[in-house]
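Note that this complex is displayed minus one protein chain, with the remaining chains in position.
Presenting chain A:
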Amino acid sequence: MALPLPPGLTPAEVSFLAEMELVTVIPRQRLDSIELLSGKTPPLRPPHRADLPLWLALLLKKQRRANILPPPWLHPDSLREIIHQETTVDPQAFSEPPPARHPRADPARPGRTLPIHQDDDGFILSPPFRPGSCTADAPVGFLPYHWLEVAEMLLAHAADDIGAPAGEVRGLLRDLVEVRAAKLRNSTSVLEGFGGGLMSLRGVGAMELAESRGFVLSVVDGVRKIGASTEAARREAEEEEEGADASDEDMGL
């Protein structure tokens, strides 16, 4: 009544947030560093690669001043591997989110990797705030939090930079979306038994959450309402038992 929007973010808001993800570009022209609220962008000097926010990268791409390097997980082979993982290896769970921090080469000590799980600002483990999940050195075979939004935007505006045929990538993405949507629908069945009222949404992307939020919340709420009286009875019984125990102890003392 008060607010026409349902709780949570709308798809438009989710994709707006996804534009903050960093992607790797290969500039074609020089561009000095720009001071933004979130910090300075790296100065662009062709042919050195640089990480830019997606919105800026798309802007430069439209002006033909840069090419976007697609993130490695968008490669058809990586997508096929994820689909294989989702359909045959583990048809129940969603594929794992990217590891907290994959080992990277340490520029100071050649031949060694940087310690895992450490960032300049401390530990950043939760998906929406994890940096570098869509840049060129992102891990292969893992879907980041904003996978669908970033993939769709790149396909729509930078299809010629993807490398692989855009139609193939699009087809694989569509398969992946369908497989995961079916999983999300059926994941409600774990709520069937009493006591097992947990749905795991690990590895679900931002756009999928935005799409299914209303449905999932309603299902959980419905199950809660149906079980409310049983739950109340169980609690009462438990309290009585505890009360009995307590009085026994009192007697003992």
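Convention: a contact is a pair of C-beta atoms (placed from the backbone, for glycine too) under 8 Å apart; a residue touches a chain by one contact, two chains touch by 3 or more; residues count from 1.
What we mean here is this: contacts and distances are computed from a predicted model.
*Asks:* The complex lacks one chain in this depiction; which UniProt name from "Signal peptidase complex catalytic subunit SEC11", "UDP-N-acetylglucosamine transferase subunit ALG14", "DNA replication complex GINS protein PSF3" or "Anaphase-promoting complex subunit 11" does that chain carry?
*Replies:* "DNA replication complex GINS protein PSF3"
*Asks:* Sort through A:P43, A:P91, A:G222 or A:G243 and give me the one touching the missing partner chain.
*Replies:* A:G222
*Asks:* In the complete complex, the non-displayed chain touches which residues of chain A?
*Replies:* Counting only chain A, the missing chain is touched by 6, 10-12, 15, 152-153, 156, 181-182, 184-186, 188-189, 191-194, 207, 210-215, 217-219, 222-223, 225-230, 233.
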